[in-house]
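Have a look at this one.
The complex appears here without one of its protein chains, the remainder shown in place.
The letters A and B name the chains in turn, as written, and every chain counts its residues from 1.
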Amino acid sequence: MEDNILEIINLNKNYDKFKLCDINITLPRGYIMGFVGANGAGKTTTIKLIMNMIRRDSGKINVIGKDNIKYEIPIKNKTGYVGEQPVFYDDLTVGWTANFAGKFYSDWDGAAFNELLTRFGVDKTKKIKQLSKGMRMKTALAIALSHRPEFLILDEPTSGLDPVIRDELLDILMEFIQDERHGVFFSSHITSDIEKIADYVTLIDNGKIIFSEEKDKILNDWKLVKGDINKSDDYRDDLVGLKVSKTGFSGIVKDIDAFKACHDMSLLTIDKISLDDVLLHLAKKENQK
Amino acid sequence: MRHLVIKDLYVNRKYMSFVLLFLAAILVLKGSSAPMVLFGVGITSYGVLIRSCYYDDKDRGDIFLRTLPIKASTIVLSKYILGISVLFIVVAICLLFAILSGQNLDIYFASFAFSILAISIVYAIYLPIFFKYGYVKAATSQSVLFIIIMGASFGFKELINITNFPVPVNQLHRFLTPLINFINEISRSNIILLLTLSAVSLVILAVSAKLSIKFYDAGK
Partner (left out) sequence: MFIPISNNNPRPLYEQISEGIKTKILRGELMPGDALPSIRQLAQDLKTSVITTKRAYFELEQQKLIVMRPGKGSFVADYDVDEITSLSLRKIQQQMREIVDEAKRTGVLREDLENIFYKILEEEYCGR
């Protein structure tokens, strides 16, 4: 138990027009999990439930080995959070905000915070409202990292940011994970970020988990199969998430050897798969019908 | 808790200093009178509270707070403590002016007593609405509420003045007598009045706080 930094068991949350259904996710310590899905698939809702910012209807969430409601305060004391649009009080300076936040953490390290700000190039004396989106994210990240957390939760931290900042973030996360007691849970619809550094990938679609697996297993084992349009029906049963366009079709094969055994491969091309392909084929199925 | 209150005061620092200066200017220029004090105390403390709620809503500071290791109940209670703190600050300032200008403090105690009660009732109604429905919806009811409560408290104060007159003998009389006797009793000394109404205010606020925490928890 202790060795999972995050454990979600049969989590449910109902809204009028949307529901999270039986979410199960396990992330061992020492690893990064990428949480992918289309906008509105339920990523932010799940993260808010983990942070106990909203109440779950049923199920269980353990963070750092403890129930996230019962042990909310000690868990938050050891958790760093960066939201999609980091929010603070606009009229306060970066320094004041951090100082304020630091008052609530038992292990706040002001020196570490200052170092991070210098590294990120954020001016401590600037007001939050004067910061660009990237600077805000960096400020949130600096605060999230300066109280010696064990667990980092990031909700779309890279959306709307330029590639340079995104790359810096990946560096920071890799640095954080050098301690094998740590863990990172990080949602993004930019799959390339996750494709690089995540150890595990969880795909959520329409409030349901499609899969939660080792990333390498997916990228190495699954293949993208493409072929001519006329033949698409022959493969309908054996391809996952078959997509048909004007010129051809494509789909995912989870066991290429079994597939090869029962189909003539000379008319098909087999490609290495990317997370984007996975997302395109497995998410938003309702649009294809 | 302390840091949350300080944060709210700091976020409102410009507004606070402006209103306090304004209050001071009136006190100095016009000389203080009881209704003026009542009005000043009311508008200032109410204003700070509303504005701090506004900032939590506009900047979504609330979300920020929820990611910090702070209990939900602490976040809720801090708003009440903020309200009471501001009330104390403003009352203290008015008192200081009264002392400096060598006025009779007694009439101030009566004004303070009713200000505190009135403001507490406003807080007690406003905050649960805020924690349940958010700033925007609470805002629609706030102005109306403020006027009614302030008006009622003036009326209440007048009620005390007229209780010396013989009240017509009717059904109302029998109902009102104990209340009037009670008011007569406590208003004999303005200090007792102040203490009694402060205690009543605290009870009202405590009940409201309990409600707010419940709403805040359920609204998640």
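Simple rule for what comes next: a residue touches a chain if its C-beta (ideal position, glycine included) is under 8 Å from a C-beta of that chain, and two chains touch if they have at least 3 such contacts.
Note that this is a predicted model, so its numbers are computed, not measured.
With respect to the full assembly, the chain omitted from this view is in touch with A. Residue A:Lys272 is the one among A:Lys60, A:Arg119, A:Arg236 or A:Lys272 that touches the chain missing from this view. Listed residues A:Ile177, A:Leu268 or A:Ala283: the one in touch with the omitted chain is A:Ile177. Only one residue in the set A:Tyr31, A:Tyr235 or A:Phe259 touches the chain that does not appear here, and it is A:Tyr31. Across A:Asp109, A:Asp123 or A:Glu214, the residue that sits in touch with the chain not pictured is A:Glu214. Contact with the undisplayed chain is limited, among A:Cys21, A:Ile73, A:Ile197 or A:Val244, to A:Ile197. Residues 30-32, 170-171, 174-175, 177-178, 180, 195-200, 214-216, 219-220, 272 of chain A touch the missing chain (whole complex, contact as defined above).
In the analysis below, only the chains that are shown with their structure count from here on.
Chain geometry summary: the mean Cα position of chain A and that of chain B are 46 Å apart.
Across the complex, chain A is touched by residues 3, 7, 10-11, 55, 58-61, 63-64, 66-71, 217-218, 220 of chain B.
Those residues of chain A that touch chain B in the shared complex are 51-55, 72-77, 81, 83, 87-92, 96, 100-101, 103-105, 128.
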